[in-house]
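All protein chains but one are shown at their positions in the complex.
By written order: A, B and C. Residues from 1 in each chain.
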Amino acid sequence: YYGKVIFELSRPGRQGYSLPSNGCDDVLPTLPAGLLRQNAPQLPEVDELTAVRHYNNMSTNNFGVDTGFYPLGSCTMKYNPKINEEMASLPAFTSLHPFQPSATVQGALEAYYTLQRMLCEIGGMAEFTLNPYAGAHGELTGLMVIRAYHESRGDTKRTKVIVPDSAHGTNPASAAVAGLKVVEVKSLPDGTVDVNALRPLLDDTIAAVMMTNPNTVGIFEHNIPEIAEIVHACGALLYYDGANLNPLLGVARPGDMGFDVMHINLHKTFSTPHGGGGPGAGPVGVRAGLEQFLPNPRVVKHSGDDDPLFHLDFGTEKAPHALGRISSWLGNFAVELRALAYILSLGSDGLKLAGTLATLNANYVKESLRDLYALPIDRVCKHEFVFDGLANKSTGVTTLNVAKRLLDHGFHAPTIYFPLLFHESLMIEPTETESKETLDEFIAVMRDIAREAAEDPETVKNAPLETPIRKPDDTAAALNPVVTFAELD
Amino acid sequence: YYGKVIFELSRPGRQGYSLPSNGCDDVLPTLPAGLLRQNAPQLPEVDELTAVRHYNNMSTNNFGVDTGFYPLGSCTMKYNPKINEEMASLPAFTSLHPFQPSATVQGALEAYYTLQRMLCEIGGMAEFTLNPYAGAHGELTGLMVIRAYHESRGDTKRTKVIVPDSAHGTNPASAAVAGLKVVEVKSLPDGTVDVNALRPLLDDTIAAVMMTNPNTVGIFEHNIPEIAEIVHACGALLYYDGANLNPLLGVARPGDMGFDVMHINLHKTFSTPHGGGGPGAGPVGVRAGLEQFLPNPRVVKHSGDDDPLFHLDFGTEKAPHALGRISSWLGNFAVELRALAYILSLGSDGLKLAGTLATLNANYVKESLRDLYALPIDRVCKHEFVFDGLANKSTGVTTLNVAKRLLDHGFHAPTIYFPLLFHESLMIEPTETESKETLDEFIAVMRDIAREAAEDPETVKNAPLETPIRKPDDTAAALNPVVTFAELD
Amino acid sequence: MTHRYFPHTPEDIAAMLERCNMKSLDELYSDVPESLKLKRDYDLQPQMSEKEVRDFFEELAVRNQPLTCFAGAGFYDHYTPAVVQSLASRSEFLTAYTPYQPEISQGTLQYIFEYQSMMTQLTGMEVSNASMYDGTTAVAEAMLMAISHARKRNRVLVSATLNPIYREVIDTYARYHGVRVDTIAEKDGVTDLDTMREMLADGDVAGVIVATPNFYGILEDYTGVADMVHAAKALLIMTAPASTLGVIRTPGEWGADIAAGEAQSLGMPLNFGGPYLGYICCSKALIRKLPGRIVGATTDADGQRVFVLTLQAREQHIRRDKATSNICSNQGLMALYVAMYLSLMGAKGLREVNELSAAGAHYLASRLVETGAFELKYPDRPFLNEFVVRFKGEVKLADFVEVCNSCGCLPGVMISEDELLVCVTETRTKEEIDRYVWRAETFSKATVPAMNGGVAANEMSN
Partner (left out) sequence: MTHRYFPHTPEDIAAMLERCNMKSLDELYSDVPESLKLKRDYDLQPQMSEKEVRDFFEELAVRNQPLTCFAGAGFYDHYTPAVVQSLASRSEFLTAYTPYQPEISQGTLQYIFEYQSMMTQLTGMEVSNASMYDGTTAVAEAMLMAISHARKRNRVLVSATLNPIYREVIDTYARYHGVRVDTIAEKDGVTDLDTMREMLADGDVAGVIVATPNFYGILEDYTGVADMVHAAKALLIMTAPASTLGVIRTPGEWGADIAAGEAQSLGMPLNFGGPYLGYICCSKALIRKLPGRIVGATTDADGQRVFVLTLQAREQHIRRDKATSNICSNQGLMALYVAMYLSLMGAKGLREVNELSAAGAHYLASRLVETGAFELKYPDRPFLNEFVVRFKGEVKLADFVEVCNSCGCLPGVMISEDELLVCVTETRTKEEIDRYVWRAETFSKATVPAMNGGVAANEMSN
C-alpha cells in the first residue's frame, strides 16, 4: 500500500470535529421519517491529528510548481505568488454571501469591475465577463455569445464552427455542447492554419472560427489579419482561445488582430494556482457591438456621484439579447482576486516582461535541444514549442519513455502526444519564472536522456525507475473501473 | 550535495523583493561616511520562486509531528492544532506595537490576563507571569524570584540549590546563571529522590530545591509531601520544573504538593508548536506571598467599572521587591495566544483527559515492550518512561543504534542517553494525541528491531540505512567548526 | 528592468539570446507583423510592490461589510474547520495541475478518489466524477447526460420548485444545445406530481429534474416518482445542497439516476460566489456518460494499490466533438476541501450540523411568526433549515432588510416584494437568532417607516 485512504484510518467512535450547541430543540425526529435517510453514510471517523497527518503526508506524494520545474506545455505552470493567496483569503472577501445587497459588497464589486476593465485593455476588447469558471467554460460561453449574436440578426443558418486540427480538445467539445457542428481545418507544415484550406470552408453556415494565437505548437499565426478578413467577410465571428496569451502580453492584443470574442485562462496567464485541476477561471471578452450578448449578472459602475457606485445588472432592461446565466453568480471570485493581485503586481511593464521572458525561455530550450530532438517546425516560437520525439528514431524510445525518465530526474514531464499534428509530440512550455540555471539543468537532463536512449534504450523504456510508484496499470483501471472505496475489496 | 544553501542559488542582479517609493529624498549619502558600513553584506540575491522552492523543498527534509510519531521523551510532542495558528495570526494581534497605550490593546492584555489566571488554576498558584521566553528562562526567572524572596528577608546566606541527579541539564545551568551553587541529590533505584540523602543536605545555605514531578524517568515523586515539609522546614523554597506537567493535568497541582515556585513549558503541555527549537514560553507561577517578587511588567485588571480595564504595572509602586525585567515585554505573546486557544479548546474536562490518556499511552507502550527492552524501574509511569537499552545486552546493539533504526521505519527517535541515571537511556513519551494503531505500529517496529538486533546485529549497528543522509561526522564538525557559508570552500 | 517574479539577470538574457542567435529581445517577436504590435504600454499602472498590492486589497476589503448570515438560497454559511484551509494551502496540492503523471501525482489522485467515495456515500449513488464547476452547471450537465442517454428524445421537465438560478443556467445550456425545457408546476410549494405525470405522458422526455430540499427549503415527497419517470424511459435527476444529504433521504434512496448539485456546504467559504464545487453522481450504468475526470484504483508494477485518471476516452481531449462534455479543468482543490471536511465531520458530525441548523431554523421560524411581523408561507410543509416567510408589516420588507444590514445582519434573501427566504446554519448562535427576532419585533412595531429609502434589499436576480 503506497498510501492508505482515509477510510482505512477510520475507527468507530472517533471524531475530528466539535460543534457548539445553540440550545434549540432537535427537530429532526419530528420530520416525516420517509423524507429522511435510512442509514448513515459510510464516512470516515478520525481524530484531527489523524486527518492532518493523512493529508499532510498525502501532499508530499504530489509535485507542484513550488517543488520544481513543471514544463507542461499549454498549461503555463508559472510561479503562483504567495501574496495572492493571502489577499484572496481576507475574511472581508471570503465571508461574503453572494446575495448580499450591493451596498454591502462594494469592495468585492469594485475588484470584479477593475479586473474586467484590465482584461479589456489587455485583450483589446470592449467588455469582459468574469463569470465563466474555467477555460472550457469560457469557450462555451463565448460560442453562446456568438450564437446569440447571429440569432439576434435572424441569421439562423450558422450551425458550424471551424477549428484547426491542432486545436485543444476543448474547442470541438465546447462547440458540440453549444450545439454546433465542428469542421476541422488543416495546418500547414509550419503549424499555422492553411488559409487556402480555410477559404473554401467559409460560407453562410459558419458561425465562428476558433483559433488560438500563438497556436498550440507555439507558432504565431502571422496570417491572422487575412484570416480575420475572410472570416468576417463570410459573416462569421473569430474566436480567440486565450490558452496561449502569455507570450503576447504587452506585445499584441487579440482585439487588434481581429478577434471578436475571446476567453482568458486566469490560472494560466494570470498565475492563479492550478489546484490539481482547478478552480480556474475563464473570463470572456467581446469587441464593441457584442457587449449586449454577454451573460448575466454583470457588474456595472454608475456615474460619478452615485452611492453605491457598483451595481449588478441582471440583464433584462439593458440586454434583452444576453445569453442568460451560465454560472451561479460572478464566477470563481477568489480566483479573480488572485488574478487581480497578479496584474497589479506586474503592472504594464511587468506584464510585457513576462511575455517576453516566457518567449525567451522557450526559444532557449528549443535551441539547446534541437540537435537531439526532432524539431518539426523550425521557427522562432512563442511561449512553447513541440518536438516530435527524439531525433534518433532508431532506438525505439518513445516520447512517453522520455517523459517518464524525466520524472526520475526530478522534473515534471512536458505535455505529451498533444497536439495531434505529430506522432510523438513533446510539448515544452517553460514559462518566464524559470531561471537559466533551471533550464540548463533541464537541458542537460534531456540531453542525457537522448544519449541514454542511444546507449541504453532499455533503461529509458523502463522508466520511471525512481518514483515511489511505477507504471500503474491504466488498462485494468479502465476495464474494471473501481472508483469508490466501497468498490475496493 | 544533499541540498544547496541559498547562497549557492544567488546570482548578482536578481531580487526577490520590491518596495514602494515614499517620495522622500535619500538622506543616507548625507550621513557621515565613517558611520556607514564600507561593504555591502554578502547576502543571497534570488527571485521569489527560487526562494520559495528552496525553503519549500528544504522543509521536506524535516520530520515534524504532522509527519509522524515523535516520541521524544521530555519534549511532549503532541499535536499542535491548526486553529491555534490561525488565532495567533489575526492581524489585530500581530500588528500591535508593544508600546501602544493600554487603552488600544485591551484585547491583547485580556488574553494575557486570562491565560495567567488559567495557569494559576492549573498550577495551584496565586500568580503567574508569562514574560519568560522558554522553559530554561522560566527556571532562571523562578530562581531569581526565590533569591529575591530570601534577600527581602535579609537571608543572604542561601547560595545553593539542590537538584536531583536525574534532572535536566537546564536545572543546574539555570542555577549557575542565577549565581547559585549546585548540590546534587541522588535518586533511589526506583528513580525517585532519596529523602534520606536529601535531608542532610538541607541547611540554611540552601535557597531552593528544584524538582520535577513526575520526574524525568516518568515516576511520580510520591514522597513529595514529606520533601516539601523538610525543605520548608529549613527555610528553602521548593521549585517545580513544569517540563513534565502534562500527565498531571486535572489530577494534581504543584501548588497543592507544596511547591512554592514553578514554571510551565507552554510548548509542551499546552501544545504550542516547537518550531525546530522555539519559540516556546516558560511562564512562572508563585504561591501566595511571593507575588511581589515576580518580574515586570505585569498585566493587572482594575476593578469592575474602570475603563480601560487592563493595565500594565511596571512595578515601582506595588512591588518594590520585584526582581526587575527579564525580557523585553510580555514574553512570546503569539505563543501565549496559542496556549490560550488550546486551553479553551480542551477546557477542564479535556485537560484532564489529556493527562490521563498521555499516561495511558505511556504505560501501554511500556507494558508492550518490557520483555524485550530493559526496564530499570518497574512501576506505573506517568507520561513517559525509560528503558535502559535492549534487554539482551549480548548483541552489542546500543540505544543509539535502536534510535537510528527507528528512523528507517519512519518514526522519530525517542530521547536517548538522558536521563543520566542509566547508561543506555531510551526515553519514550508518546503523548495523548497518538492513536492505539500508531502505538501498535511503533511497538511492532521496536519488537522487530529487538529481534533484528539478536539475529542480524550489524544491520542495526549500521542504521540508519534508508534516510537521505547517514551518519554525519560529528567529530569533524566539532574539531574544525564550519558555521557560516563564508567558511565553506 | 526587473521584477521579483523573474529570475533573469542581464547576463542571463544576453547568454540566452546568443544561444538563440538573436541580438535583442525584440527579435523574439520578429514573426509578429508590425501592424499587429501594440505600440504603447498597456493603459495600466506600472508594477506595484507587494506592500502596495496589500494596501490596495485592504482598502477594497474595508468597503465590504461581512454580515451575520441568515441567507442560504443555495449557498450556506457552515463552519469550516481550520484544518481544511491549512492543509489545502500546502503547495504540493495548490500548485500542481491535472494529475497526468500518476507517478508524481498520487496526492491529487488519492484525494479525488476519497472525494468520489464520500460523495457516492452521501448521494446514495454508485459513482461520482472528480467535480464540476458548481451546482448550476452540474445540473445542466446532468441534463445533457440525460439527453445524450436518450438519444432521440429531446425534452426535459424541470420542477418549478428548483432554485431559479439553477433553472436559468439550465435554460442557457438547453437553448444552445437544442433541448426543450418544460416546467412542472408547483402546488403549495412542492412539485405537482399529477402535472408531472401528465407531462411525462406527452412523451419525448429524456429527463426530469427535481429538488429536495427545494428552493423554499421544503422537503419534498418523491414517493413513486422514480417509477413514473423510468416508466417514461426518462432519467430522474435530483439535486440537494450536499450538506443536507447527511440526513435527508438520498437521491439513491428515491431511485434517482443522477444526483447533481452544489457541494459548497461541505466546507467551502461563501467567497462571494466561488470557487464552489458541483457534484455529479450516477448509477454505474451511466458512468460512460458521466462528464469530467474520474479517478480509479489500480495496481502498479510493484503491485502497490495506486490511483489513476481513468475512462479518459469519454473526455474532450480524446473524443473532441464526440465528448460527453467539454469540461477540462474542474474544481480539483475544492474536492480536497470536501474530502477533508467530511473526514473531520464524519457521518455523526454531518448529522449534528443538520440537527443544529434545523433546530435553529425551526426556532427562528416560530419566533418570527410570534412577533406578528411575519407568517410562514408554507406552514404545513416540512423543512430542514430554510423556510419562506411573508412580511405582514405596514412598511416594506426591503426596508426591514436594510435596517438589518445596517445592524450587521443579512436576514435572508428576498424572493419577492414581501417574501423572505431565511436560513439558519449551525454557525448561528441563539443570541444572534434572538437579536433577529428582536429586530423584527421592534421593526414591526415602529410606526415610522425605515430610514433612508436608498437602494434596498438583497439581489439574487432582478
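Brief remarks on what is shown
Note that in this section a residue touches a chain if its C-beta (ideal position, glycine included) is under 8 Å from a C-beta of that chain, and two chains touch if they have at least 3 such contacts.
Note that the coordinates shown come from a computational prediction; the quantities given were computed from them, not determined experimentally.
From the options B:Val193, B:Val231 or B:Met257, the residue with contact to the chain not on display is B:Met257. Among the residues B:Val182, B:Leu201, B:Ile230 or B:Ala374, only B:Val182 touches the chain that is left out of the figure. Taking the whole complex into account, subunit A touches the unshown chain at residues 11-20, 46-50, 52, 56, 81-83, 85-86. Interface residues of subunit C with the unshown chain, by the touch rule above, are 4, 50-51, 54, 79, 81-82, 86, 89-90, 344, 426-427.
Convention: only the chains that are shown with their structure count from here on.
Looking at contact counts per chain pair, the maximum sits at A-C.
Separating the CA-averaged centres of subunit A and subunit B is a span of 48 Å.
Averaged C-alpha coordinates give centres for subunit B and subunit C that are 46 Å from one another. Averaged C-alpha coordinates give centres for subunit A and subunit C that are 20 Å from one another.
In subunit C, the residues that touch at least two other chains are 3, 5-7, 12, 47-48, 50, 52, 81, 83, 85, 87, 91. The multi-chain contact residues of subunit A, meaning those touching 2 or more other chains, are 48, 52, 56, 60, 65-67, 79, 81, 433-435.
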